[in-house]
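The structure under discussion appears below in the form of structure tokens.
Every protein chain except one is present and positioned as in the full complex.
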Amino acid sequence: MTTLIAIAGLGIICLIAEIFNLRKAIVPVSIIGLLAILGLNITELNLVGSTYYNNMIVENNYSRIFSALFIVLTTFLVALSPEFHKNHKTKISDFVAIKLFLLAGAVAMVSFGNLAMFFLGIEILSISLYILAASEPKNVSSNEAGMKYFLMGSFASGVILFGIALIYGATGSFDVETIYNTVSGGNIPGWFFIGIVLLTIGLLFKIAAVPFHFWAPDVYEGSPALTTATMSTLAKVAAMAAFFKLMKGLNHEVPGTYVTIIIIVSALSMFVGNLMALKQSNVKRMLAFSGISHAGFMLMVFLSPPTTTGVLFYYAAAYGLAGIAAFAVVLSVCGNKGNEEIYNFNGLGKTHPLMAAVLTCSLLSMAGIPIFSGFFAKFFLFGEVLRAGQVAIVIIAVVNSIISVGYYFKLILAMYTKDSTEEKQAVPFAYSVVAVVAILLNIALGLYPDLVLGYL
Amino acid sequence: MDVLIILITLLIGAAATYFAGDKLASKVATFFSLAAFGLTLYISYLQSNGVEVGFTRPWIRVPNIQLSFLADGLSLTMVLLTTALAPIIILSTFKKVQNKAKSFYGLIMLMVFAMAGTFLSGDGLLYYIFWELSLIPIYFIALIWGGGEAEARKKDVVKFFIYTFAGSLFMLVAFVYLYQKTGSFLNYHFLRLHLNGTEQFWIFFAFFIAYAIKIPIIPFHTWQANVYQKAPTAGTMLLSGIMLKMAIYSIIRWQLPIAPAPAKEYMYPLIALCIAGVIYGSILALKQQDLKKLLAYSSLAHVGLIAAGVYTLTIDGLRGAVLQMVAHGFVVVGLFYAAEIIQRRYNTTEISEMGGIRVQTPRFTSMFMILVLASVALPSTFNFVGEFEVLYSLAQTNIWFAVLGGTTIILGAFYMLRMFQQVMLGEQNTKVFADVTFGEGFVFVLIIGVLLFFGLYPKPIVNFVSPVLENIILHINTSN
Amino acid sequence: MENILQQIGIENYIYLSTLLFCVGAFGVLYRRNAIVMFMSIEIMLNAVNLLLVAFSTYHQDAAGQVFVFFSMAVAAAEVAVGLAILVAIYRNLNNIDIDSLKKLKG
């Protein structure tokens, strides 16, 4: 609870700071603030779960540790902002504040105890993203991205809302606890399950799973790079976490049809994501598709919900950190080029060995090469799914990991074998720091999964 | 004092090499690799005197992954091969202007580290991690320092990477499955498992894909020739000298003991496949116009024979395979080095552009000749010892295997002597060919020395590995 | 109060709002004018609101009606953002036909 309040407060402080011309202070303050909140949050780990506002908010390790991950990711994003927005400094407070609100939404999404809270969280997250996506009013593609995201997003919200309404109708409550008990009590009208499915679809949209993924590539490409980073890391992870919590909360046992749907969707997402990514020449777009495939991977956790909580978190963390590192490099390379075509990365290995190394590592992590946490994430996932007896989907996943190597290495090749076209310019300090720290965290997670697995 | 120190030395070596800068890199690398070799020798000495040099500490609680390094005769022999070849390979790159030297040697050391780790790991996942890790340095070495036309090279190297990576992923699935059964990745826990036929079959199959691609066994070999040709010679040496031995070692260490039933059931098809590789590789070697490609295919043939020996599941087969692995490691490195030396002088590996070199270089000729003879397993060279045992094991399984596999001594002589004739003999070549320098000769002498010594006195290695192999055979025969 | 529900029956409310929802959905699908699409989305949301209210009466539980306020507020916020984006687009393209937004694809 305190976390949520603190974050919201921090956001407001940023806005106020702007009023008092403390623009310089905004970013440092918010970063320090975030770290403080992170510390607070971590100290609260392993405390007993507590509820607030008659179950509007339920805090437990699940919510806390995911909040911690969100905060870390946001910290990175905030750290990247000043450099990224250096051209219009006046807006910095808005950007930071919106990110913080977005974080608040994300936290709300994982610590809800009531569908209303969940709905609010998801809407806060989405609306902030609409704004960020369209945050370059002069840039048509930014407008387009914003528009597409907005239209489809609100459509999805409608679907979610309809689902919620049906659930409410079936159970007479928005409170997850109560719903759960009612459901396990039995004799519920048939439309309850429809409600669940509609909710699922809405969330599948948010995590950009096939066939609800079409918005993702366009929006990722059109939005400002930093926003893309936000979407592909924070937003996706948050949606996934909320999704998982919701399903665990509402289904007292996962029905077979539901499992089949999940399997199909996840298989489709993996294939579409990876195959489409092969042919992309725009890095942001490529990462969008790879994100789709990762969504497919993450969906596999639903195949044995009781045991996969830790796995989901680990995967999310690995993916998020790798994503941040990758985007930090992308920003540093394409920051002032106006596009993110792959050829911008030619010869990076010579001009900026460090950046190249970081990007390589994060790509290897996404591809699932050992010692990077991405490998362990996939590995844990496969383990759990195999235990659940779903061999087929594991094989599909393996095949997809092979395909994915194809496009990840396209980038690596560009960096190391092609020659740079233009002269090298210095990498902004913020970018390199974020990149390095993120990838180090990623590797640390790889070498010591216990760091996080212990809590779940 | 335990095996961990070898790995630490190598890892530090890799880092030190990188930070030593382009000037010093090669020397630092040499130093550390030699140090590692010394340590390996010492530890092997300890081990053979019954000192426990293994190392096991818990690493990751969930899932239960142990930092477990087992150091028995087998793994130590392989590590000895690795750390012995490492300095030789590094020495072989001297006198050759290396751009980005520090990265180059750093990567080599990193790869050596990874390979040594693969040989030592007693924990499945640790093993897998090292296995994959060893792939990354060679990928970059081949990619950045490789020769040939850039696009084609890129294509081949990426193909190689994806191909091997694909294979090993199936192995990973097998490991994960085993883990679900045991709750541990430790080798000896796997051995205690009682898997039913189907499980064993699929696990064997998953392992087989991984190893068949790495070794390579036909028809999974298509990456090999191109990569061997295009990679820088040092990389080729690492690949052919050590890396493919990882796969054969893994068959002995992991595949056979964990899933012995399919190994017994499909013994004949497996051996047949391997031997087909022998003949196929030899005949293809006859048609190569590129020296390095020819050596690649000859290596394909030899390795096929080794694999065949392993799959006979006889002590002779395994022992012969191990001896042959070591021998082949040295020979192939030597041969590729010879190719490299010619390439340095003539800037080509096209056989057609060579010939008439012997007139100008008596020393190089004799060294090259000895290596050629060793590779066709002339008695009193190390290769003969291994090849004899392997062929003998094949004969025990089925005499025709021995006959077909034995064609390697005919075809091998055929293509090797043909190559030697076209490359070295004939009227004096118009292009000048400076005889080997002291440094170059030194490398050759080292290799030849090893080959001849163990050719006449293989006892040390035999006694070192035999107990392990006998245990493995025992396990295979006693299991269900 | 309940007699109305008894007269009509909760199912009909569900059908009605589902129908409305679908109307909205098809509006979104078939119209190309952004404003109209907004309106269709509003219809969808209001369909849901109707459903919620009906259920809250059915269950004799205020939570549903409270939720409606939430959703209205959210919808309002959404539309605000949406219109802002729309304005930006109009400035750049001088039209609000979403078919003119096909720059990003492939």
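Remarks
Going by the order they are written in, the chains are A, B and C; count residues from 1 in each one.
As a working rule, a contact is a pair of C-beta atoms (placed from the backbone, for glycine too) under 8 Å apart; a residue touches a chain by one contact, two chains touch by 3 or more.
What we mean here is this: contacts and distances are computed from a predicted model.
Among the names given as "Propanediol dehydratase large subunit", "NADH-ubiquinone oxidoreductase chain L", "Multiple sugar transport system permease protein" or "ABC transporter", UniProt records the absent chain under the name "NADH-ubiquinone oxidoreductase chain L".
Counting contacts over the entire complex, the absent chain touches A, B, C.
Checked against the full complex, the one of B:42, B:201, B:346 or B:388 touching the unshown chain is B:388. Considering B:284, B:303 or B:371, the position touching the chain not shown turns out to be B:284 (whole complex).
The hidden chain makes contact, of the residues B:48, B:198, B:347 or B:421, with B:421. The chain not shown here is touched by just one of B:410, B:445 or B:474, and that residue is B:410. Touching the omitted chain from subunit B are residues 159, 162-163, 219, 222, 280, 283-284, 286-287, 314-316, 319, 356, 358-359, 362, 366, 373, 378-380, 385, 388-389, 391-392, 395-396, 399, 402-403, 406-407, 409-410, 413-414, 417-418, 421, 425-428, 456-459, 462, 466.
Residues of subunit C that touch the chain left out of view are 25, 28-29, 32, 98-99, 101-106. Subunit A meets the missing chain through residues 147-148, 151-152, 155-156, 159, 193-194, 197-198, 201, 205, 211-212, 214-215, 217-218, 256-257, 260-261, 272, 274-279, 403, 406.
In this section, only the chains that are shown with their structure count from here on.
Note on connectivity: the fewest chain-to-chain touch steps from subunit B to subunit C number 2. The interface carrying the most C-beta pairs in contact is the one between chains A-C. When every chain is reduced to the mean of its CA atoms, the largest separation from subunit B belongs to C. Centrality by Cα centroid goes to chain A.
Here the CA centre of subunit B is 67 Å from the CA centre of subunit C. The distance from the centre of subunit A to the centre of subunit B, each centre being the mean of the chain's C-alpha atoms, comes to 43 Å.
Chain centres here are Cα means. That of subunit A falls 27 Å from that of subunit C. Touching of two or more other chains is recorded for no residue of subunit B.
For subunit C in complex with subunit A, the touching residues are 10, 14, 17, 21, 24-25, 28, 34, 37, 41, 44-45, 47-48, 51-52, 54-56, 58-59, 61, 63-64, 66-67, 70-71, 74, 77-78, 81-82, 84-86, 88-89, 91-93, 98, 101, 103-106. Residues of subunit A that touch subunit B in their complex: 310, 349, 364, 369-371, 375, 379-380, 382-383, 386-387, 394-395, 398, 401-402, 405-406, 409, 413, 416-417, 448-450, 453-454. Chain contact summary for the complex, subunit B toward subunit A: residues 60-63, 125, 128-129, 132-133, 136, 140, 143-144, 150, 154, 158, 161-162, 165-166, 169-170, 172-173, 176-177, 179-180.
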